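First, the structure itself, so that you have it in front of you.
Missing here is one protein chain; the remaining ones are kept as they sit in the complex.
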Amino acid sequence: MNSSTAQATLPKSSQPTRGRGVTARILRRAWSYTEMRVAASVFLALALLTMLGPFIIDASATKMNVTDKFLPPLFMEGGKLPHFLGTDQLGRDLLLRSLIGLRNAFAIGVVSVIGMFVIGCAIGIYAGYRGGWVDVILMRLTDVQMSIPVVILAITILGMSRPSPASVIAVLILASWPVYARVSRGVTLSERQKEYVRAAKILGASDLRIMVRHIAPNILPPIAFVAVLDIARMMIFEAIFGFIGIGIQPPTPTFGTIISSGTQYLLNAWWITIVPGVLLALALSSLNLMGGVLERARNQILQGGA
Amino acid sequence: MSNIITLPAGTSAEPLMAVRGLSVAITGTTGERQLLSDIDLTVNARSVLGIIGESGSGKTILSRALVNWVRQPLKVTSGTVRYGGLDLLTLPEAEMARLRGREIAYIGANPTSALDPTVPVGHQILEKLRTVSPQLSREAAHKRVIDTLDAVRIPSPAQRFDEYPFQFSGGMMQRALIVDALVSNPKLLIADNITQPLDVTVAAQILRLLRDLQKDFDTAVVFISSSLGIVSEIADDLIVLDRGRIVEHSPVSDLLHKPQHAYSRELIAKVPKLWSLGGTIPQPSSGEVVLDVRDVEKTYEVRDRKAIFAHRKVKAVRGVSFTVRRGENFGIIGESGCGKSTLSRLLSCLEAPNSGQILFEGQDIASLRGADLLALRRRFQLLLQDPYNAIAAHCSIGRTIAEPLLIHGLGNRNEIETKVKAVMTEVGLPETLYDQLPVGLSAGQRQRVNIARALVLEPELLILDETLSALDQVEQAKLLDLFETLQARRGITYVYISHDLAMVRRVCARIAVMYLGRIVELADNETMFERSAHPYTRALLSAVPTVEHKPYRMETYLLEGEPPDPIDIPPGCSFRTRCPFAFDRCAIDDPVRGADIGVNTSACHLRADSLPPADAASPSNGAPA
Amino acid sequence: MAFAIEFFLRRIGQGLVIVLLVAFVIFTLLRIVPGDPIRIILGPMTPASVLEETARNLGLRDPILVQFGRFVTQVASGDLGRSFIRGVQGGSTGGSQDSAGFDPESRASVAELIGTALPYSLQLAALGIVFTLLVSVPLGLAAGLRSGRWPDRLGLYVSSFLVSLPNIWVGVVLIFLLSAKTGLLPAIGYKGFAYTIIPAMVLAIELSPVLIRAISVSVAANLGETYFDVGLVRGLSRRAMIARHVLRNAAVPLFNLFGAQMIGMLLGGLFVVEYIFSYPGLGMLTINAVFQRDFPIIQAVAILASGVLVAINMLVDFASTTIDRRLKF
Partner (left out) sequence: MKTTRRMFLAGATALGAGSLIIGPTGKLGSAFAQDGKTLSFAAAGTVTSSWDPSSHTVAPQITAEGFLFGHLTKCPMTAENPGEILPDLAVEWKVIDPFTLEYKLRQGVTFHDGKEFKAEDVKATYEYASQPSRPASAWYPGQVEVEIVDDYTVRLKTEKFGYPALNFWYVSAFLPILSAKDVANPDVLKQRPNGTGAFRYEATKGDQIIFKAFDKFHEGKPQIETVLWNYVPDANTRVLGLLNGQYHLTERLEPEQYASLSKEANITTQRGLSSENKYLHFRCNKPPFDDVRVRLAAVHAIDREQVLAVVGDAGQASNCHISPVKFGYTDVASYPKFDPELSQKLLAEAGFPKGQGLPEIEYITSVGFYPKTREYGELITAMLQEQGFPVKLTTLEPAAWEEQLYRRADGQGPGHIVDVGWITGSPEPDLVLRPNYLSKFALINGVSDPEIDASLDKERNAASTDERLKILQTETLPLIAAKVPSVSLFSSVFLRAMSKNLQGVYFYPNGPIDLSKATLA
């Protein structure tokens, strides 16, 4: 709010509007939010737990042990160490499985987001910079892609082929690159009107050089902040795929498969479904809160300094 | 509180508004910083109080404080703004709301974003009128808005009533906002820098309109501006604001002629001068022709919303021809929308003309591709206006300047560094900046980086597209000196594209004036400014906000309306719709400017001697001849 | 008027191309992924020669372009074809191995299958949207109007939390809490309107955070626009400015969000939610069709889905350009 007031009071030179200066400012602004720090701490704690989990909990707890099946969490009657959060239908430790599931989901989320970011932005920048029929075709292509809901696309491809982590990532990228293409294209459209692009052209820079060396470093960092939110989104998709049975295959723990197999025992062993869900929700909430704050900080900086 | 409304404001005994000891601070992470300190001022009824100050002096904050529009992170730290016996600053929001728009009106500097972009302008004015005067019937209110629009000379007001803000030009919008402010007949109008975004000819119109209305409506006006030339045209009294403090308060003529404060004198000195210039006027060069522009045209297509699958042609540049000689400073001036920027894109080979030729040393640049174009780019550089956006924030300064050398593959790492450092020294940048990021550089320094980047290629021709307009007078002067030095040393030819008449007057030997995509007059510096042959040039010169004696009086040459839409260019002389001297022939016959062979030419049926003689208009407020 | 005609002509034209392309993509995809439907149509033990012959008779061995051409012609004449798997009874039949007499006429018409399933999905979608609006409009508006203060933070927390809940999990938890444990509402399958409530809640939980965030951002951004402050200074009340101008302007990005994102999310959400709840809508139909390699159903649903998306996007864009005349189309 009141950006115009603030603007009027600030000498012009203190308003960098582009590039890394902005990124740093956004990060600083975001960090000034308590929410950001809390969310980051929670996320870091979970990450640490994921890495240390196997050392804290006896590794044999991941193994199946049919005699120990359906053990409730420790806080309930009948709970048994080392199964802090109980065991599943095959007697495996739920906490450990959830943590491994979290790690796998996060890995898939990050890799797929990087993939869709790189591909989407490359296409978007190219379309936006080139304009004309290249733009029209590429954008209609994103229309087509966006007209097929992610889940439908995923079910069609994964449901019909043999799912693997690579194919899950490929599907996520395939389904989500258009968003990045659209956003980066939009920014590029306005960016290519800007003086620095003209300046580079006049200096004789080739189109490729302008796109890679000049436009990309300018427009990508702000888009990257939104990508944090997408990591969480992709993790949810991964869980959905696992639930439907088209994700990474058991016995590799994924949230989807844990939850979907747990639903069968919901009434006598609810923790199989609930525990991993709570853990996932916690991880994603912290991730989303960070993303939300980053997005907010970005809006404040960009609107405040535009 | 009905007594506020009925208060006999502006009685001679009591001032309309009195500000006492007003201070405003900004609160931020680094604590509080004072932006306005101890402001005292008095607004008398029916008078125009001018406030002048440079950007950053706190003018806008002051103007907003007058209507109690101070929001986070700004904070009033002390003082009162008394209006009709009330302190506006402590008035509850609801009561303040009853004064705003009714007794006190406000117009800001940015007319295009002042109204809801999704609602027609007229409807918004109507909404306001109906809010402030609920007793008015809808029909009566509608009629009143249209009448007022008509009164501010908005053409076809009934139709304009239903048009959207984006369909209004800046000048039209400012008129509409004046209507909006005055439609409720306020006692006080605060006009914050309202001419700032406007072209000089339009600004002159608005100024005159406001002056007339102020008299008709008996409104007191607080007129805030950063241009002494403008404010002195309208204000009775003038307050000079420097870094949040009032340094001088006196009647306009006193201030102009006997400034008391050093800062006031500085301000006056900074007002651009066109005619009382010391030194020599640049003279045309007789060198070989470097740039030969022949009958260049450029048309864009836009979609037509009123017809199915139709496009309309925007004629941005219409048959422009001129020549530039080696070592010469050539100026191209014109107001917004005249085709300058299109021409600049054509000249810098970013776009190709639809027809015509641009010959650089005899070679048509439009036909160049690949390596040839790259080779041309070395000798032919363009400097852009915005020093912030033209260089990347994430590259070190050395890297930025080295970029063209890398693009052109000139030299190895060491050679490049040597070259870059040399050129940095040449433009006056310390070598220590080589490894630094541009963060924290001033506008002038950034522009120097820009210049260094262009110079490192050792170009022969430099096009300066509004290159200096973002800089203050002092920086501008320094850079102009730099250009001069470079010209002397390297024999560079400059083409200045600008709307800044004062700057062009100072440096350009020959000057082309553009109007609606065309050069209407091309003449040497002296002829242009002293004996201009085209009514548009004269209008332009007459509207320049200066505080000196002008050869062309504004009353004589003031233009009506705005340039026609480049889609619907009227037949005949395209300037005739605004020309105070237009006659029958102008509507049929399009005057042609003679070929540029070094003589002064003008596209007008009237000969220079049939126009009113320079400096010959009557001193009174007489109507145009 | 001319604008509207051109807009629709242009967009319907483009839309048809998009739908055609989507159809082609799906059509091709279905034919290049592993998994031969003919084995499923005819059953596991059918001799290879019979498989091939039936596949040839059904046109499954023609070049993809030929198949696609035939398909488009057929769709253009209003026929979406017949299911490979589902009998006229509606249920999937597994392999009817009567190789000599495989008779497409004995299989359910895709149009009818869709026609049966669609009303359920529409009902679920509508209720989901109603729930979504009930949650997100008040919360989003409060957050947007009090930007930076507690309602804004609340909006941020609520949306960050809701967006972190996978719909599959929420669905299961709600079944557990509202149906299995307390018996407040029925959950699995469909036997009456009550069966729509829990699935719609899951949809709303998925959609709300996006809308809350969008409303608050959009409203806050408009409150930060110059015209808002200027409006107050011009003498209009805050309430009038919000009601007549801020909401109007805020609607444009919301429309776009709705077209570009929400409808896609809604469709995707429907699929998953119907699957969780065995809700007999389009999603259930399609997921089963995918697992059964029932190409005609998948194709038809994909075409339908993209057609709906294209049409909604068109309407949304038209509404946006009508509100904000600056927008190009």
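Letters A, B and C mark the chains as written, and numbering starts fresh at 1 in each.
Everything that follows uses one rule, which is that contacts are C-beta pairs under 8 Å (C-beta built on N, C-alpha and C of every residue); 3 or more make two chains touch, one makes a residue touch a chain.
What you are looking at is a predicted structure, and each value in this text was computed from that prediction instead of being measured.
Listed by label, the shown chains that the missing chain touches in the whole complex are A, C.
For the chain missing from the display, the contacting residue among C:39, C:61, C:153 or C:248 is C:39, taking the whole complex into account. Within the set C:147, C:164, C:179 or C:299, the residue that contacts the chain not displayed is C:179.
For the chain left out of this panel, the touching residue among C:32, C:65, C:194 or C:243 is C:194. Take subunit C: the residues that touch the chain left off the picture are 35-36, 39-40, 42-46, 48, 85, 87-101, 103, 106-107, 172, 175-176, 179-183, 185-189, 191-192, 194-195, 275-276, 278, 288, 291-293. Summarising the interface, subunit A meets the missing chain with residues 63-64, 66, 89-90, 159-160, 162, 245, 249-251, 260-261, 263-268.
Just so it is clear, only the chains that are shown with their structure count from here on.
We define each chain's centre as the mean of its Cα atoms; on that basis subunit A and subunit B are separated by 46 Å. Chain geometry summary: the mean Cα position of subunit B and that of subunit C are 51 Å apart.
For subunit B, residues touching at least two other chains, in rising order: 71, 110.
Counting partner chains per residue, subunit C has residues 226, 229 touching two or more of them. Chain contact summary for the complex, subunit C toward subunit A: residues 14, 17-19, 21-22, 25-26, 29-30, 33-35, 147-148, 153, 156-157, 159-161, 163-169, 172-173, 175-176, 180, 213, 217, 220-221, 223-224, 226, 229, 260, 264-265, 267-269, 271-272, 275-276, 286-287, 290-291, 293, 298, 301-302, 305-306, 309-310. The part of subunit C that touches subunit B in the complex is made up of residues 2-3, 5-6, 9-10, 225-227, 229-238, 240, 244-245, 248-249, 252, 323-326, 328. For subunit B in complex with subunit A, the touching residues are 26, 35, 55-56, 58, 60-61, 64, 70-74, 110, 345, 348-350, 373-374, 377-378, 381-382, 384-386, 388-394, 403-404, 407-408, 437, 439-443, 450, 453-454, 457.
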